[in-house]
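One protein chain is absent from this view; the other protein chains keep their places.
Up next is chain A:
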């Protein structure tokens, strides 16, 4: 779009350019009786923006693969090289994670170790896939065109069985503890064997060492066994998988038992459309004023505070 000359909003230099490109002046000459100025004017800033978009952005950003502003290939914000667009799991990786966990019953920790994906991400992938399958059963419509377009625009991690794959993300991230963020000078004799354990103790008595705070503690043991003489990594990995599976099953059984116990405490009776659930409750546990934190419901004579001004009603968690 060429700038329209109107008043003094353009400089003489840009006027030159306009004379060549704009047909407005010619059109204006034929309508010499019109003295009023065109209403739509374009400022220099806008002109430059439109020019940039037409020359650079139009061709560069409507592609079927990741394209960021740069200057680095994976850098979306030009002024911040410390933020990069990191790859997401490809559809095939997600499918494999789901089948491994749900169909083959492999423990999530084992899948995480095998595919080098964080355990929390493995769990989230399974949860989302499960929801997706539920939608399929219900016959709900997916956002397929959107998903296809988005996946084309994002860098993706690939994984193939048996290959030397580049890990998707570190699986043994250890969050930096608040207590260890201070600078500390501990005089130690040179002959002393000062380990991570000691360093943690130096910061605080209760602070655990990195080994103990690791989310994949068993893997450290495996690596230790493998490094020992006569150690075989493959067998210890196999053992780890078995143990992880057992631990997971145990945990699931424990959860089931707990919920069963909870259920047993509730007496249910069905009346037509309604189901009454009755649970024994000790009225002594509601506190001095009947407003203890975990006390139940509304009680006569006690005003509810939740409509009072300044009371925050935004939930802090959704179970």
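In the analysis below, contacts are C-beta pairs under 8 Å (C-beta built on N, C-alpha and C of every residue); 3 or more make two chains touch, one makes a residue touch a chain; residues count from 1.
The rule is short, and it goes like this: contacts and distances are computed from a predicted model.
According to UniProt, the chain absent from the figure is "RNA-binding S4 domain-containing protein", selected among "NEDD8-activating enzyme E1 regulatory subunit", "RNA polymerase II holoenzyme cyclin-like subunit", "Ubiquinone biosynthesis O-methyltransferase, mitochondrial" or "RNA-binding S4 domain-containing protein".
Residue in contact with the omitted chain (choice from A:163, A:190, A:229 or A:275): A:190.
When the missing chain is restored to the complex, the residue among A:149, A:247, A:266 or A:292 that touches it is A:149.
Chain A meets the missing chain through residues 43, 45-46, 49, 52-53, 56-57, 60-63, 66-74, 76-89, 94, 116, 118, 120-121, 124-125, 127-129, 131-132, 135, 140-147, 149-151, 153-154, 166-170, 172-176, 178, 188, 190, 193-199, 209-211, 214, 216, 219-224, 226-227, 314-319.
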